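Have a look at the structure below, then the notes.
A single protein chain has been omitted; all remaining protein chains appear in their positions.
Here the chain labels run A and B in written order, and each chain numbers its own residues starting at 1.
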Amino acid sequence: MTNSWTDIRNTDLVIIMGGNAAEAHPCGFKWVTEAKANRGAKLIVVDPRFNRSASVADYYAPIRQGTDIAFLMGLINWCISNDKVQWAYTKAFTNATFIVKEGFEYQDGLFTGYDESKRDYNRDTWEYEIGPDGYAVVDDTLTHPRCVWNLLKQHVSVYTPEMVERICGTPKEKFLHIAQMIGECSSPTKTMTSMYALGWTQHSKGAQNIRGMAMLQLILGNIGVRGGGMNALRGHSNIQGLTDIGLLSNSLPGYLNLPTDKETDINVYMSTRGFKPLRPNQMSYWQNYRKFFVSFMKSMYGSAATAENNWAYDYLPKLDVPSYDILRMFDLMKQGKINVYFCQGFNPLQAFPNKAKLAEGLSKLKLLVVMDPLQTETARFWEDHGVFNKATPASIQTEVIQLPTTCFAEDEGSLVNSGRWLQWHWPGGSPPGEAKHDTWIMSQIFLRLKALYAKEGGAFPDPILNLSWNYKDPGEPSPEELAKEMNGSALVDVLDPVDPTKKVLEAGKLVSGFGVLRDDGTTAAGCWIYSGSYTEAGNMMARRDNSDPDATGAYLKWAFAWPANRRILYNRASCDLDGKPWDPSRKLIEWDGSKWTGYDVPDIAPTAKPQDVGPFIMNAEGTGRLFARKMMRDGPFPVHYEPFESPVANVIAPKIVGNPVARVFPDDWKQFAKTGTPDFPYAATTYRLTEHFHYWTKNNHVNAVLQPQQFVEISEELAREKGIEKGGWARVWSIRGEILAKAVVTKRIKPMTIDGKTVHVVGIPIHWGFVGAARKGFPANVLTPFVGDANIETPEFKAFLVNIEASTGPVA
Amino acid sequence: MFPPIPNPSVAPDAAKPRFGEKDIVRRSASEVTPPAERLTEVAKLIDVTKCIGCKACQAACLEWNNLTEEIGFNHGVYENPMDLTPNTFTLMRFTEWENPETENLEWLIRKDGCMHCEDPGCLKACPAPGAIVQYSNGIVDFQHANCIGCGYCIKGCPFNIPRISKVDHTAYKCTLCSDRVAVGQGPACQKACPTQAIVFGTKQEMKDWADFRIKDLKSRGFDNAGLYDPQGVGGTHVMYVLHHADTPSIYAGLPDNPTISPIVDAWKGVTKYVGLAVMGFAAAAGFLHYVVAGPNKVSAEDEENAEKLTEGTAPPPPDPAQSQGNTQHGSTP
Partner (left out) sequence: MTTAYDHKPETPDDVEPGDAVHPGHPVTVDRYTVGARINHWITATSLVLLALSGMALFTPRLFFLTSLFGGGQWTRAIHPWIGVVLFFSFLLLFVRFFKANLPAREDVTWVAHSADLLAGREEKMPEVGKYNAGQKFVFWSMSGLIIVLIASGVVMWDQYFYDLTTIEQKRIAILVHAIAAVCIICVWIIHVYAAIWVKGTIGAMTRGKVTGGWAWRHHRKWLRELVGKKPPRAPAE
């Protein structure tokens, strides 16, 4: 989230698209009802199904899954054509004025530089023209044909309301109604907030879905303001924390990233991470990358990380591929290339696509270790559960070890919510049986490994032997110790660079924020963005003061929000070029002539003059990006690509199947249904139900009572056509597998007309499996295709093809 | 405007419950002396238009009341279980309704459960003294120690709410969390509701809050938005805000004009008194007759006549032609 849950109550218009907040985020959704009840805010829901969010919406429109980009580009096109643009904002705070390099082109769904054999682009032309002063060239008049604005205008011009209807199935008048509602928010005193979740991410172009809305929000002037923003609703209570501390194969904590095998030394690594400002005076905050990186390395390796050994740079693993994401790991497993898999708090047999492939991969492991508070299907993948999980245990040689862990209610620590709030919590109960904290288990394994390395040596024992492990009880670091380590501290006395006689921070003291981190090895911080969360003043995450001066929704004294306790990112953009709020009734911060003051922590330097410094401080331009340069693999502007499995060909680029740069493993091409195939005529999508949380709560009796049994949802029309009865059994199958489920026949799903063809939607909730209290069922991933987003490899769970027929149900 | 306080933060003081025996205004099958002072009436307001059907209330109800419902089946709808049960005091009911005026689909989601009527039909129907009580704050509560499991409350209820347990054979329904309210807390469902579709307070506060909500709904084009506080049962202590208050029955059969059934009224009213009177009259008539007419005794003459008959010397039966009362069964002589 750029904003916070509590800020949603400040909005005038909520659009829920690519998510179903009422269903999947019922507690956070309260802020939507607050905005509606107290501000008269309106709610728009765009979804293939009339869902729980739609049940309280002011306006609902259907959309075919996987066509959000067409819809969003259509909205941008409509806003541009109808002058629904917040011009002052767009000109000053976006890269609309920037001139793009000559040679950049877009044609037939592809940008310049596409190499079909590599399924990748040469992205060199996707850049700004750099002037003789070393800065990007801009055209404030927006007349240059290659300025971003004109390129954007041209790019979106194909997405007319008629085209949107052809692609998305959204009736033109409904689309126009929504466009008008949204267009009103181009006023500086009206804001729209976007709430989305996996309905946008779980596509082969998920990142571009989100970019599409971010671009719209930028031209409406809705980023950085109260009641605006791009608000990703995180699906786990701490999934935000997972990405923050870099639990991805190519990440380091605080959105630093792991070197590739081409970056053999630190200077090469740092050369692409200098982030020189592209416009004068800009903060380009990533210029401080080295400080964060060195502080991280000091935190990891302590005294073993020295200037001489480049802060132990060689200890870091180097990536030979863009990432060892989960899809790739399971593909490697299937190839027999993985021996041991440690599965901590994760149930991939349910959570990743193509269950058959996953099970095959797990069967080829030598050892599978599952750390989880609950029984998981993954830990029991080898058990035979009839139709629900066919397996021949005798033929599976994988040794499985289950290590029971504590659950959130038995742990102390912080959870990071969608609004980036680190909220400390205390255990509510004692762990049952042999359950141990994850920290205990990991420490015990580490200490034993370290002893083995110490005894036996090995090819390169240094990263293990030198890992900093200074805890009171090495066998189980305490949550406070870990929190303080992530916050960071001074290793020696830190002196003021301007006046070295002045001590900024005494050795051993916790840092108060990332501003004091150094690249000379004098500070350590495990996760720079968390600096300030546990300071000498105490545990900021444990604060529970819910005072909120002038009811802005900021709650600065409640817990801690990264970065720097800032509640709304890019909050400088809430003010005009003179530093005055666009909407005085929704003041967030304000330039008082000498400094920034207000309700939130300003994201630019407190004394940075409003005319000089742009609000988007993490970007080298200082502006938001309508044109993403070469930072996205699949294009600087979002393009409508069909899902890999689609009932219709791509209307704007008929030859392109799926996202042209999404990675597909060779075996998986064979497991995709062909576009428009009569064998799999129905557009399927998967989703959560509010009664359940993923695959956990089926272990809980109460949740199992509320939704006891697996079902699929279909329209009355499809049910009639197929002779499927309400409450009867249906068999749903894709090219990869089949499920049997009860049929919920509903008016809430209606057939859509796509490019003249009737397309039926089949909705498949995800929560069932073969362990737990609820009735046995099939995980939806039996059906889903093994392909991910082109940039971040989130699997395409939301759009694929199936067939359906009436069934008599599973044989017990 | 009533501030939407999710839970009154009052320290529980179990030693001094806020209401109890002394506040009972009605007690089933009993006469009570109404308390001198009536407590402020409380009410739960369920704003159907804010409800997202998440069933948190249903879960909270099960948890707080320590109820174990069976794990059922899917029947092609979102409801589960399919009806209220002795363990499910509250149930989300889902209706897919196509608005004939706008042709838009509306998914009407209503939390079903006891309405805590001002004039409770269950209490009226109940034959067991003290099995159902009504407190002066409006809460209608079942006292299981006194319940005999006859199920009359089900027939008395205009909303089809109470259910008899097959385990202990007593009737169960929402208590409005009388145990929580007694110590200053709101009901568990209300505490759990994430969107404050359920609010709890004094009845007047709830009505004011409803007015505020109805204004908002009218501004959104729901011209018939209104409060459901049916006067047929004297008003209720669980009320709904409905977008279509003109047709409550579209919300999964919420009664349009609920009243205690006239049959129940007849049964618990006139039948009871007339019945007792008739039976009493019959007994009294017999007694009086006996006193006045004396016993009907067999005389010695009767015995003699019988003897004569057996001996064949008795007079023949009177001729039917002479006596209309003496007829022959079978053939005539």
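We adopt the following convention: a residue touches a chain if its C-beta (ideal position, glycine included) is under 8 Å from a C-beta of that chain, and two chains touch if they have at least 3 such contacts.
Quick caveat: nothing in here was measured; it's all calculated off a predicted structure.
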{"item": "Touch partners, limited to displayed chains, of the chain removed from view", "value": "B"}
{"item": "Absent-chain contact - pick from B:Gly20, B:Pro34 or B:Gly275", "value": "B:Gly275"}
{"item": "Residue in contact with the excluded chain [from B:Glu21, B:Asp223, B:Asp256 or B:Glu303]", "value": "B:Glu303"}
{"item": "Sites on chain B contacted by the missing partner chain, in the whole complex", "value": "29-30, 127-129, 146-152, 154-155, 160, 164, 166, 169, 261, 263-264, 266-267, 271-272, 274-276, 278-279, 282-283, 286, 289-290, 293-307, 309-312, 316-318, 323-333"}
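Throughout what follows, only the chains that are shown with their structure count from here on.
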{"item": "Residues on chain B engaged by chain A in the complex (per definition of touch)", "value": "4, 49-56, 58-59, 62-63, 68-78, 80-81, 96, 98, 104-109, 194-197, 213, 216, 219-220"}
{"item": "Sites on chain A touched by chain B in the complex", "value": "22-23, 26-27, 29-30, 32-34, 36-37, 40, 50, 52-56, 58, 60, 690-691, 701-711, 725-728, 742-748, 773-775"}
